[in-house]
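Shown here: the complex without one of its protein chains, the others still in place.
Moving on to subunit A:
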Amino acid sequence: MKKNLKGNTVVEIVDVLNTSDVFKELSHPHSGGSCVFVGTVRGFTKNEQVLSLEFEAYKAMAIIEMEKIAREASEKWALNQVIVRHAVGTKQIEDPVVVVGASSAHRDDCFEACRYLIDILKERVPIWKKERFKNKSVWVSAHP
């Protein structure tokens, strides 16, 4: 599921996340730099070994929320390109699962925007992850 907003913003939910093209996608003649955050599957939670992660999305709403976050970032900072892309399905340790990025004329804008994109995504976008351990599986953040 992919949406291009005004030509300079891409929000997307994918089955497999490829991070190798992201710098090319963020490249822009008016940008002096790009900032990217990649979230990956961590193999340990509280010293307990994680076998895999499973991501589930309410896709239609997730795309809308991702668009809002990208738009908000574009209003707060002077950005030339914005990317918000998340994977769904079962992921293995070290797999990339989310990438957010921004490019701008000067570095402060894209650094700050990138932080905003990932922090608000984790707060608001209806995507859930289940950690699979050897003897149990747990929906992250579900319980206090």
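To be clear about the criterion, a contact is a pair of C-beta atoms (placed from the backbone, for glycine too) under 8 Å apart; a residue touches a chain by one contact, two chains touch by 3 or more; residues count from 1.
Note that in this section contacts and distances are computed from a predicted model.
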| item | value |
| --- | --- |
| UniProt protein name of the chain not shown, from "2-oxoglutarate ferredoxin oxidoreductase subunit alpha KorA", "Branched-chain amino acid ABC transporter permease", "Molybdopterin synthase sulfur carrier subunit" or "Cytochrome d ubiquinol oxidase subunit II" | "Molybdopterin synthase sulfur carrier subunit" |
| Which residue of A:E56, A:E72 or A:D95 touches the chain not shown here | A:E56 |
| Contact set of subunit A toward the excluded chain (per top definition) | 39, 55-58, 60-62, 64, 86, 97-98, 118, 121-130, 139-144 |
